[in-house]
Every structure is written in C-alpha cells, then in structure tokens.
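Notes to accompany the following structure.
With one protein chain removed, the remaining protein chains of the complex are shown where they sit.
Letters are used for the chains, namely A and B, taken in the order the chains are written, and counting of residues starts over at 1 for each.
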Amino acid sequence: MNRQLIEVGVVLLFASVPLWLGNLYYLHILITTGIFIIAAISLNLLLGYTGQLSLGHVAFFGIGAYTSALVSLGFDLELTDSYTFVFEPKPVWFSFLCGILFAAVCGWLIGKISFKVRGAYFVIVTISFAEVVRLVALNWIDLTEGPMALNNIPPFTLGIPGLWELTFYKKEPNYWLVLALCVLSFVIVRRLVESRAGRAMIALRENEPLATSVGVDVTKYLVLATVVSAGMAGAAGGLYTHYVRIVDPDVFLFIYTVTMVIMVITGGKGTLLGPIIGGLIFGILPEALRGVAGPEVQWIIYGILMILIVYFLPQGIVPALTNWWRQREGHQDPPAPKETAREVVN
Amino acid sequence: MVSILKRYALAALALLTVSGPAQAQDTINIGVSEPLTGAVAASGNYVVQGAKIAEDEINASGGVLGKKIKLIIEDNKSNPKEAVATAEKLIVGDKVPVMMGAWSSTYTLAVMPKLMEYGVPMVVETSSSGKITKSGNPWIFRISPTSEMEAKSFGTKVGDFGIKKADFLVVNNDWGRGAAKEFSKMLKEKDVEVGVIETMDAKATDLSAQLAKVKASGGDTLFITTGVEQLTLALKQAKEQQVKHKVITTGGSSSPDQLIAQAGAAANGSNHLLFFAPWFPETAPNPEVAKKFVAEWKKRGYNFAGLTEGFRGYDGIKTIVAGIKAAGKADPKAIQKALWGVKVKGVNGNIAFIKQGPEGKESGQNVPNVYIVTIKDGKISKL
Partner (left out) sequence: MDQLLQHFLNAMILGGTYALLGIGLTLIFGIMRVVNFTHGELYTFGAYMMFMFVMPLQTNFFLALLLAVMLGVALGALIEIMLLKPLRGADIDTTMLIMIGAWIAMQNMEQFVWSGIAKSINNPFPADPLVIGAVSVSWSRVFVFVVACALIAGTYALIQWTKLGKAMRATFQDTETAALMGVRINTVYIATFAIGSGLAAAAGALLGPIFVVYPTMGDMAALKSFAIVILGGLGSVGGATIGGFILAMMEELGAGYISSGYRDAMGFLLIIIILLFRPTGLFAQKERIG
C-alpha cells in the first residue's frame, strides 16, 4: 500500500464531509473538534516529544485568541491623560498571524523562564502562567472588556481587499480552513520530529543527563519546541475566536488544558496520530453521549477513563492499535517513524 | 495504521448521525438558555422552574396551534461563551423557532449576534443592561425592566430613604456596571452625592477589600447589584466589618427569603427592588394570575425564595406562546412579527412591547412594574 496515497485519501475523505453530512450542527461540532485537535497536536510536541508536562498550554491558545480578536477589532488605550493610543482594526488574516506570532513570543519567554526548573516545579510554573494571563484578561477591562467578553469579532476573510474577498460566515468554509490547518500542523510536527532537532528532543525525553553529556543543548531544543508549540496553539486560538466570534477570560481555564492533555494521553503521546485520534474521541463523544448522560456524568467518566488509560494503556490507543495490527498482519507494515527515532537514540 | 484512522472516522461519524435528537413533529420546541451551574446558578434554576410551570399549564389546556410545546433547556454555565454555544445548539441543532434567555446581560449580549445571524427571536426575561434593546437587534423582546427604568422608578422614592451620599458595590459585568451607571446618574440629578463605585468579580467570595473601601467612603446608603449568592456574602461580610450603610439591592434577583435564611441578622434593614412580590400576590396588577402561579409553585414544593426570580420564566414562556399563537405557525420570522402585537396578562403585570433602539431595527421592550420591599426582623414588608 502506498502510504502517501492513503494519506491524501483520508484528507479528501474529511474534506468531503460537508458535502454529504447534511447537518450543520454536526459540522459545527467537527469544526470545534478540529480546532482542539490542532491544540492537542501542539501540546503533543511538548508533552509527547520533549516529555515536558506543560499544564499552562491553554495560555497560548487564549493569547492567540485574544491577540487576533483585538487586532481585528481594533482598540484604544489611554496611556496618559493626554495621550490615547488608538489601534485601527486590521484584516483578519493579518490579526491571525499576529496571534500566532505573539503566542510564539510568549512561548519563547515562558520557555526561557520555566525551563530553569523541571518536574513538579515546571508543572506549577506553567499553570501559574496561564492563571496570571487569565486574571489579566479578566481585569484589564479597558483592553479586553474583562468578564463582558470581546463580542462581535469579525469572521475570517480571504482575498485582496477591494478586489475579491471571501468572508467565512458559513460553516463549510470554516470547516475546510480548520481541516487545512490541521493537516498543516500535522505536517509541521512530522517534519520537526523527523529532523535533527526532533531527534534531539526525543533524546532529551528518554534520558536528559545522557543527552546533555553527548552535547545536546537542552534549553535550546526545549525552547524551540515551546515556540513552535505555542505558535500552533495560538493559531488554534485564532481559528476558534474568529469562528465562535466571542472570547472571554474563561478561555484560559485549567479545564481546557486538561481537555487537551486527555486527548493527547488517550490517543498516545509521542505519536503523530495520537492527538488526532484522541481529539476525535473527546470532541465527538460529548455530543454522542449528550442524550444519555449529563455533562457532569460525562466528565466523571472522562476522569476515570484517564486513570484507566494511564494504568492499563500508558502508551495510549494509537501505539496499542499499531501493535495489535502488526501482530495480526504478521509484521507487514513498516515500523512507524516514532519507533525508528527512538531506536536511533537508544 | 492510516486505514484504521479512516475506519474509525467513518464509525465516529456514523455514531454521530445515528445518535442525533429525534425531530418530533407533534411538538413546538422552545429553546431556553439559563445559568444552571456556576456563579449565578440559583437564579437560573428558579427561572427554569417558573418556565416549566408555564409549559405544563399551557400543555394542560391543549397547547398552542393544536400542538404541545416542549422546552429544550440548556445550561449556559454562567459564562458568555457557553451562552453562545447553547444558542448554536438550540438554533442549529434543535432548530427551535424562538428562544428565551439568557439571564445575565453579558450572556444575553453574547447570544445576540447569533440571533441576527440565524434570524431567531429571543424573549429576554431577566437582563437589564440598556445596551440590549438599544443596539439595533430586531430579534430581541425584553420583558424585564432596564436599569434605567428601575432607577427612574426608584427615583420617586429617594426622598423617603433620605439618601445623602450613596456608594455602589456591583458585580463586574454589563448588569452591575449598567446599574451603577443608571442609578448614580439618577441620584446626581436628585442632588445626592455619589461616593465609591466598587466592582467584584462574579465568582469572588471574599469581598472584604471592597467593603473596607465602602466603609471608608463615609456614605449612608450602599447600592448592591449582584446575584443572590454573592449578595448573601456581601451582607454577611458588611456586618462583620461594621459597614453601617443602609443597603438597597437592584436588579430584582435578591430572593429576600433566601437572604433571610442564609444571611440571618445581616439581612435585616436591607431594601430590595423586585419585579414581583410573592408575599402579596393580591396587590399584583393581575392578582388571579399571580395567585395561581404562587399556588402552583408551592404545590410543587419549590423553594418559596425562588418566586421573585421564577415568575420571569413563567411570564417569558407565556409571552413566547402568545407570540406563536398570534403568528399562527412555529416560524421564527412570523413569531418575531407577531410578538409586536402580543398582550399577555403576566405575573408582573400586562406585557406588551414598545420600540427601543435605532429606527428600522428596533428591539421590543416591555414596561414592567417595580416594587420595593424591606427586611425587618427577618420579615418582609412592602414599602
């Protein structure tokens, strides 16, 4: 079987969904699921490939969302009594890029600060960072409208202003945009982890002292991973904000980070397909179960599921399925790139 | 490995398609978005209880247009973004022709662009921010009073309270800030000095810092605008810190009986602006409607304290059903048109809509009645 052909086939299959699904609400769920999958892919780069349990990841998502919303809406800030800084609204494609860039810059900054510490300390620093950002968004009302939320955020537009423009009011173009960025994120992460830098990151995850001793610049690679990961999460946030067209400080809540973590862990951390599978499960399951179990019962189930998976399937679903598949097929499939990378390091 | 993904995706999509809500043809669905969990959950639950009374009453008397009505109730989790998600679900998923919601002004304002986008009318049962009816959204029909109306109504009684200097403690959202703006404007017109305006996050429980500033301001009256949970804390902590102000709450969400039960002596001497006084249903403009509603509420064993909030849901659903009846079909556009002509005998009073906002895209606004009650020795008396 030609792998590339299958990949293109899968993408085309997903791209065809709006043509036959026939229910806009399900399409809406697939769009939000897709956005979370991008966030999960970005988290996987840190959590899965460098082994850093970053629990403040939602901060980058939210920073991307707020930056893109503010740049596209415009804002003014009263800096002194006599001087007010006025920022004119900018087109959405530009604000979206600003969101990615600013999230990446924050990623660099936080990487520089928090990689001084590891383990429990690192986890707490990242959580604290997200909480500080949330409280700033909540209290800096002149800029962010605080709990009143930024409303009426413009939807995505593509094209050249004045000549030809396409505004993404409808669900279908939003879906294709999200799908395209999902594929792009997937490709970026794959290129990265298969590169030299990626092998260095995996080496760090497997054995940091050893990697350091053979000359891997730990902080450099960790910061690189954080910057890429933060930018990608910022892109997910930007997509989200221009799709739902409202953003409020609760976007920074810890529970959203936890949702991303559950997606990655369930799917399989450190595998390329893991966050996608995990994202699809946890994006679609709440809607599928809506009639059967209330939201709190669902969350009880997810919590318990997370515990069970860590106990019994610590690698996640994708590696488990891959092993099972390979045994059944009698080792016909070539091993996945992840394993090759690990073997190289070991 | 990739083909597993393909199969999985297909299976997941199939699951989605199968498990969708069955579209019943013999009922008319009405979407309800209320805060059932989170910071203002108590009020949202009361409103839903009132709405269910209206639902049962209407269905018992044969429904509307020969069909039964069905409320589809979604929890907006006391959060504007979630409120938008509920609107998306109700309008796109459940295809409701009309909605009621979303309690807080901030949640209602968040939902409003969705109403424009999909063209679905919403009856607003609680929110009081002026922005809602003045921003030019023709799908909005509000039965609750604006803060401006409340302030105007209270203005006639400022003399009775002998207010010299007033301070404000308001929840930090469109509701609280709107109330502080309108009431301070009204007070200044009456030559009352306005001291500090302190805000608190809807989720805050420790209000000692704000109260310390209120105390230091030296005013004689404190206007508080927030949900009943936070109001309880504010009254208790004000007593602890010996804030001697006379307290007046605005917004009609104070549930005085709940305050008496939970804040005890700290609730004594506080005054409350309400839009229904369930202790004296005979004084309501439509005493029969009010008495019947109170009797049914009690029969169901609901918390009596919730009546001041629950009537909103009842009046809201009654208004919506009157609109559906006048429209002659469960169609959003027809209901929007018909709501302009409805006349409903509600618990608060007679509901009808006047035009507010920019010409050509006005929102509907009702002119409700406002009451003031006082808590004295754990008992409620009308002013």
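As a working rule, contacts are C-beta pairs under 8 Å (C-beta built on N, C-alpha and C of every residue); 3 or more make two chains touch, one makes a residue touch a chain.
Keep in mind that this is a model prediction, so the values were computed, not measured.
Visitor: Missing chain touches which shown chains?
Guide: Per the touch rule above, the missing chain touches A, B.
Visitor: Considering the complete complex, identify which of A:L21, A:I37, A:L70 or A:L138 is in touch with the unshown chain.
Guide: Only one of A:L21, A:I37, A:L70 or A:L138 touches the chain omitted from view, namely A:L138.
Visitor: For the chain left out of this view, which of B:A41, B:V84 or B:I375 touches it?
Guide: The one listed residue touching the chain not shown is B:A41.
Visitor: In the whole complex, not just what's shown, which of B:A51, B:V98 or B:M200 touches the removed chain?
Guide: B:M200
Visitor: Based on the whole complex, identify which of B:N59, B:Q241, B:N350 or B:T374 touches the chain you can't see.
Guide: B:Q241
Visitor: Taking the entire complex into account, which one of A:L13, A:L158, A:A288 or A:M306 touches the absent chain?
Guide: Checking the options A:L13, A:L158, A:A288 or A:M306, the one contacting the hidden chain is A:M306.
Visitor: Given that one chain is not shown, which residue among A:I124, A:L184, A:A197 or A:L289 touches it?
Guide: A:I124
Visitor: For subunit A, which residues reach the chain that was dropped from this view?
Guide: Those residues of subunit A that touch the unshown chain are 51, 53, 113-114, 116-121, 123-125, 127-129, 131-132, 135-136, 138-139, 254-255, 258, 261, 265, 294, 296-297, 299-300, 302-307, 310-311, 314.
Visitor: Could I get the residues of subunit B that touch the absent chain, sorted low to high?
Guide: Within subunit B, the residues that touch the unshown chain are 36-39, 41-42, 45, 75, 172, 198-201, 204-206, 208-210, 212-213, 216, 229, 232-233, 239-242, 261-262, 264-266.
Quick note on the criterion: only the chains that are shown with their structure count from here on.
Visitor: Cα centroid separation between subunit A and subunit B, in whole Å?
Guide: 36
Visitor: Which residues of subunit B touch subunit A in the complex?
Guide: For this pair, the touching residues of subunit B are 1-6, 8-9, 12-13, 15-17, 19-21, 75, 79-81, 84-85, 88-89, 92-93, 106, 109-110, 113, 117, 172-174, 177, 201-202.
Visitor: Touching residues of subunit A toward subunit B in the complex: what are they?
Guide: 1, 3, 6-7, 9-10, 13-14, 17, 21, 23-26, 28-29, 138, 141, 146-149, 151-152, 169, 244-248, 250-251, 273, 276-277, 280-281, 284, 287-288, 291, 295, 318, 321-322, 325, 333, 336
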